[in-house]
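Only one protein chain is missing; all other protein chains are in place.
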Amino acid sequence: MQLIKGWFTAAPLLWLIVLLFALFPIYTTLADLPFWNDVAMRIMLLGMAAMGLNLVLGYGGMVSFGHAAFIGIGAYVTGIANFYGLDNGWLQIALALGICAVTGMIIGFLSLRTSGIYFIMITLAFAQMLYFFFVSLEQFGGDDGMVMNRSDFVFIDLWAPLSLYYMIVAALALTALLLCVLVHSRFGVTLRALKSNQSRVEAMGLNALRFRITAYMISAMICGLAGALFANWQEYVSPDIMHWTRSGELMIVIVLGGLATLAGPLLGAVVFFLLEEFLPEILAHILPAYAENWLLVFGLFLIAVVLFGRGGLIGVSQKLRARLGKGAG
Amino acid sequence: MGKPVLEIGGLHKSFGALQATRDVNLAVNEGEIHALIGPNGAGKTTLIAQIYGSLKPDAGQILLQGEDITARSVEERVHLGLGRSFQISNVLMDFTVLENAIIAEQARQQAAFRFWKPAFQDRELIRGAGKILTRVGLEDRRDRLVSDLAHGERRLLELALALAADPVVVLLDEPMAGAGPEETQNMTQIIKQLKGEVSILLIEHDMDAVFQLADRLTVLVEGTTIANGTPAEISANAAVREAYLGSES
Partner (left out) sequence: MTFALILEQIFNGFQTGVTLFLIAAGLTLVLGIMDFVNLAHGSQVMIGAYAATVLTALTGNFYLGVLLAIPVTFLFGIVLELVIIRHLYQRDHMEQVLATFGLILFFNEAVRIGFGPGALFFNLPDSLSGFVMVMPDMPYPAFRFSVVWVGLACAILIGLFVARTRIGAMVRAGASNPEMTAALGINIRLLFRLIFAAGATFAGLAGMMLGPLTAVEPGMGEGLLILSLVVIIIGGIGSVRGAFIAAVIVGIVDTMGRVLLPVILRSFMDQAAADGAGPALASMAVYILMAVVLVFRPTGLFPPKG
């Protein structure tokens, strides 16, 4: 019991946000703003995928520029299965997880022979290969993508209001729990140690590749799950979901919230969406002619975050608290 | 002294036209501290890399407790009983001293690939880690972040981690590097206490420490071993004195 409690107390902010998401529909129902449920679902899915990437990027120190590909695989497995009449949602998820695990293992094995910028590029290359592969599949819509129906989850009716919502909350909670467990486990600790100093860990007789490929596979599966749920939500799959800029988006979200923190990716996803929603609005008030060009401000914001906001929101707030603590005490 | 635990025979390594290692022969006996000395540029780093396994020799043989490890990976050598400390501390900066030791302890038990229980709260691991730290006197610094440690303390942690897996032979690569006189004395005492527990191949420039610690010495000059023997024999050796004229630390 102490053990399980520990997993939750290790990341109070993360669980707070998950809880808020769980309670959110109460507000939207009362205020009659069902549209915001959709926004919340997208944030949760983005946060989930970011958490998956954070395992290898933040904790593992592997800058993978191709994780959007796994989201895409998850989405397409769901879409293609539906296309052929195999619409059992549980089976689809199992299939998506399995394919992502195998793909993650292969890509990880080939990529982890390199390091540094080469690793970034080879992961990008594999992601691009997959992107163009799906674009080439004419029978599934190619570039335009294809429409699909929500899957049949047997005892859960995805058409019932909030069914999909709470399914996503559950998946998010599971991912959060998995990350909490992994990061503190012997496996996770070794992975983090490898990031800190690979030579030392190898001198202890440990095989770096074994730990890293495992982490890569797990992160691929998490992204795949996010992709499968996203396809169900959107009722549509297209290669856009795995464009390389999507991988960039995941990185932005993680860095925004705080690299190598448990709450960072989800927090980053929330902030990212808020920016996407409100920057155009703010601009519309100050400089209405340029409201459409809010990406300009966002671009500058991103540069500022990199230059001045080391550690993301969580890092900056920790530094602030330390400074204020010193001032007061 | 006992029989050899580490034997190197006829080792050769060239980088293009440069012969970094030329017909090197060396043996470390059980329980002894064997020092490897030589002027700068003699090829000690290259030799250590080949013994450790990060560099493949062109020819020759390396035996660990009689077993041929010449073609084995670093991971395999560590499992067979080889340990190593680095000249530049390769300690885990973002963790505490105790956490460093825990990571080493779980590696020693070959039980690092586990997924459920939190590693840093594992009582058994903490106990084992404590023993690793006590060995070098870092027990009372256990909760310090390594990045907050003084240089000498980091060298001690480096030594502790090298010894964590209870190796049969440990390569100590300039353990006194960058240490002040007090720290050097402390380190020398600790290494002295290890004698008998583990066999040591010591690479050091600090001649005082070397002569205090070494049972036997091997001298490496321009990639080849020119002499080996007891400290008394070596200091009397004419060839060694010539190689060392003016280059004492």
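Letters A and B mark the chains as written, and numbering starts fresh at 1 in each.
Note that contacts are C-beta pairs under 8 Å (C-beta built on N, C-alpha and C of every residue); 3 or more make two chains touch, one makes a residue touch a chain.
Computed from a predicted model, the values in this text were never measured in an experiment.
S.K.: Quick one: which shown chains sit in contact with the chain that's not drawn?
M.R.: Even though it is not drawn, that chain still touches A.
S.K.: In the full complex, which of A:A68, A:V135, A:M148 or A:L313 touches the chain missing from this view?
M.R.: Here the residue in touch with the unshown chain is A:V135.
S.K.: Could you tell me which of A:L91, A:M105, A:A208 or A:L302 touches the chain that is not displayed?
M.R.: A:L302
S.K.: Could you list which residues of subunit A touch the chain missing from the display?
M.R.: 57, 63, 65, 110, 113-114, 116-118, 120-122, 124-126, 128-129, 132-133, 135-139, 142-143, 244, 248, 251-252, 255, 290, 293, 295-296, 298-303, 305-307
In the analysis below, only the chains that are shown with their structure count from here on.
S.K.: Report, in whole Å, the distance between the mean C-alpha point of subunit A and the mean C-alpha point of subunit B.
M.R.: Computed from C-alpha means, the inter-chain centre distance equals 43 Å.
S.K.: Note which residues of subunit B are touching subunit A in the complex, please.
M.R.: Residues in contact with subunit A: 74-75, 78-79, 83-84, 86, 90-95, 99, 102-104, 106-108, 110-122, 161-162, 164-165.
S.K.: Looking at the complex, which residues from subunit A come into contact with subunit B?
M.R.: 3, 6, 181-182, 184-190, 192-193, 196-197, 199-207, 210-211, 214
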